[in-house]
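A single protein chain has been omitted; all remaining protein chains appear in their positions.
And then subunit A:
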Amino acid sequence: MNQSPLSESHTKESLVDLLSRVAQGDRLAFSELYESTHRKLFGIVYRILKNQAVSEEVLQEVYLKIWEKAASFDASVASPITWMATIARNRTIDEVRKNKLPDSDIDVDFDLIADDSMAPADLFTKSQDLLKLEACLGDLESPRAEMIKAAYLDGFSRQELAERFKQPLGTIKTWLHRSIKQLQGCMKL
């Protein structure tokens, strides 16, 4: 699996430093930031949009937004990669909810998408929070953990989740709400 080298070449601290330089209008820092994060962010965007050209357009906007918003990054609130991934996901979800996208480049393989054996290899971000989240997801009644992952990772709407899990829309809404409540309790949010 091709995972980003964040853990090897860039510590969290150095990403914080790069972002603060980007906030000053430092293009060299912006270039370094792109180099060290774009594969990860493009992976997030592409997995949801499943179309290379559209994903590339969205990625451009994501980095322009990172440039514009770098000043508002607050290391006490979020890690730099979480902050950037949030920008990427928000922009991407907006894209899928707003537009009817061109056909996917690939046939979606649902079995692969929900495959838990595709374990995270990016140990850099595998924090206590993730370990706890995995434990809490594990407590959910099957297949609700898969539903949560399909929503987050693949950007599925409730309707798409209903089709994917062969359930009425109302059931999906109930699953979502109950899963959220259970996760909230489990993670003490």
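Please note the rule applied: contacts are C-beta pairs under 8 Å (C-beta built on N, C-alpha and C of every residue); 3 or more make two chains touch, one makes a residue touch a chain; residues count from 1.
Operating definition for what follows: contacts and distances are computed from a predicted model.
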{"item": "\"Regulator of SigK\", \"Oxidoreductase\", \"ABC transporter permease\" or \"Xanthine dehydrogenase family protein subunit M\" - which is the UniProt name of the missing chain", "value": "\"Regulator of SigK\""}
{"item": "Sole contact to the chain not displayed, among A:94, A:139 or A:163", "value": "A:94"}
{"item": "Touching residues on subunit A - with respect to the absent chain", "value": "1-4, 16-17, 20, 23-25, 27, 30-31, 34-35, 38-40, 42-44, 46-47, 52, 55-56, 59-60, 63-64, 67-79, 81-82, 85-86, 89, 93-94, 97-98, 118-122, 125-127, 129-130, 133-134, 148-149, 151-153, 155-158, 161, 176-177, 180-181, 183-184, 187, 189"}
